[in-house]
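First the structure, then my questions, so here it is.
The other protein chains are all here in position, but one chain of the complex has been omitted.
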Amino acid sequence: MGIFATSPKARAAALVAPPLIYSLLLLAFPLVAIVVISFWTQSGLNLDRTFTTANYREIFSGPIYIWGNANRWGVLPLSIFVSATVTLITVALAYPIAYFVSFVVAPERKSLWLFLITIPFWTSYLIRVFLWKVILGYNGVVNTGLIELGIIQEPLNVLLYNLNSVIITLAHAYAVFAILPIYVALEKIDRSLLEASQDLGENRFTTFLRVTLPLSVPGIVGAVLIVFIPTIGDYVTPELMLGSGGRLMSNVIQTQFLQLNNWPLGAALSIITMLAVGIVSLLFILLNRRWLRGRA
Amino acid sequence: MRRAWGLRTYAIIYLVFLYAPILLLPLFAFNDAAIIAFPLTGFSTRWFEQLWTTQALHQALRNSLFIASITAILATLLGTCAARAGTMPSFPGKRGALGFVMLPLVLPEIVIAVALLIVVRQVLDLNLSNWTVIAAHTVICIPFSIAILNGAFQNLDPSFEEAAMDLGETRWGAFRLVTLPLVLPGIISSLLICFIISLDDFVIAQFLTGSNPTMPVYIYGLTRFVDALPLIMALGTILVTISITLLIIAEYFRRRGVARAGFKDTGGFL
Partner (left out) sequence: MTALIQLRGIHKHYGDYHALRGIDLEIRQGEFFSLLGPSGCGKTTLLRTIAGFETPSSGTLMIDGKDMAAVPANHRPTNMVFQSYAIFPHLTVAENVGFGLRREPMSKDQKTKAVAEALAMVGLSGYGTRAAHALSGGQRQRVALARALILKPKVLLLDEPLSALDKKMREQMQVELIRLQRTVGITFILVTHDQEEALVMSDRIAVMFEGEIGQMADPETLYRRPNSRRVAEFIGKMNILPGQVGMEGNRIVVDVAGLGRGAVETDQAPGGVVPGNTSVGIRPETLGVLFPGETTDRRVAEGVVDEVVYYGDMTYYDVRVPGVQQPLTISMKNIIGRPVLEVGAPTRVVWDERSLVVLSR
């Protein structure tokens, strides 16, 4: 008892211990394991535990993963491109909503709006993805609707089985992740700053550009990261939306682990993906650090 | 209040976009046709009846409920520890420790799944089971639990517990009589949210599930059969109804917590 009775710091440490130990065992340790195994190789059904960089050499030498060829991109750049596009669109679509809830909606109705926005997010992801397939499919809701209305004669093919459908689905899935951080940043803005700006001769629009937008950058950065990072790891949407044709990084990893049974290569691919995500995220933070200084 | 019609219209359209899939769900679930397309052919509950008689589905559901319940309890317990420590005096490394626990929030889910799969199969040489899924789900749920409970704990005046102890309560008594009732709504929200996350997760479950699949894994398996589509719609309808009910309960408790403690409502989870 002794030290816990007298030292609140010791009590705090004792409380941090269980979650920390849990995370060390089930997160830190596995992350180390994934690094280790990525330097081994698969030989038949067994693992060859001699240290080698063969997996990494395989990833970097062939055209499939990184470099691509004249006809198609490498899987990694394509994945990053798709995630970046999804992120851009998701955040751009989300900003006005966050702005709307923060600045237009009456204070007592804000939590209702937030609640309305969060509900779809908590409903089965798999089923939502699947429904987009139904909506965008050849005989889907959009096509049949448009034909009924006489706008088109033949169902459109462009809707499903291409990147557009992936982007639409992911933009839908991660909408809440984008809205909330921006909303929080906007809520923090002292409203008198806006009045001060208008008092100094700016109109609504220039006030938005010169005051609101810069002050909401931390929220935008948060939104970008929190959308970008998980979308790279999502393989359900590409799998269902691209059919068997298109493969993104996460599909490749999934295949290595669950179908081809080449875990070391899968581990190396996971690490490359994590590194790529980390580097892109850091670059993004660095590019915006002027706006993040002293806030965060 | 400003008018801002442009933004208002945009917000409505956005909500339609957000809700479109969910609203279509019951349409097809109660549609008589085996093909998911317009026009609708007629009202029928036969897909639900078929669900009722599918044994494999019931097994998957039981698995998922078991996993989600244990995960919710574990993650909330650990999240409560962390959130409470967050409001206590700092010691060297506290920020780092709490930051590390939040890490799954910014790790691609597939990486967590893969890493755990390696540890379970290669390092520990255990068989995959519901418990491996629970272990992994707890890892990804802890950050959400902490985020929800942080709000609850940070709203508390640190003097509350001291006042209780000053009036003769032990440290545990002070926690039980003062802190716990005040954060209870947060704990209930956390339990419900973790339950939903676990129930809904597919990626981790697919990697770590044992011989008995969880619900999302089972659904994913169904998607390969065209004639199972209406079944998925029916199942989805049920799941969405459950999720929304739980969410409304969670939100109710969260608001009651806010009101009970007399704080200003700042809105929303996370």
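To keep things simple, chains are lettered A and B as they appear, and every chain counts its residues starting from 1.
The criterion applied here is as follows: contacts are C-beta pairs under 8 Å (C-beta built on N, C-alpha and C of every residue); 3 or more make two chains touch, one makes a residue touch a chain.
Note that this is a predicted model, so its numbers are computed, not measured.
Touch with the chain omitted from the figure is made, among B:T53, B:S159 or B:S211, by B:S159. Checked against the hidden chain, the listed residues B:L51, B:L182 or B:L222 yield one contact partner: B:L182. On the side of chain B, touch with the chain left out of the figure occurs at residues 157, 159-160, 162-170, 173, 177-178, 181-182, 260-262.
Everything that follows uses one rule, which is that only the chains that are shown with their structure count from here on.
Once the centre of each chain is set as its mean CA position, chain A and chain B turn out to be 18 Å apart. By the touch criterion stated above, chain B contacts chain A in their complex at residues 1-2, 4, 7-8, 10-11, 14-15, 17-22, 24-25, 28, 35-39, 77-79, 81-82, 84-85, 88-91, 94, 97-98, 100-101, 103-112, 114-119, 122-123, 135-136, 138-139, 142, 146, 193, 196, 200, 202-203, 206-207, 216, 219-220, 223, 229, 232, 235-236, 239-240, 243-244, 247, 251, 255, 265-270. Taken together, the chain A residues at the contact with chain B in this complex read 8-13, 15-20, 22-24, 26-31, 33-34, 37, 47, 93, 96-97, 99-101, 103-104, 106, 110-111, 114-120, 122-128, 130-132, 134-135, 139-141, 144-145, 148, 172, 175, 180, 183, 187, 225-226, 229-230, 232-236, 240, 250, 253-254, 257-258, 263, 266-267, 270, 273-274, 277, 281.
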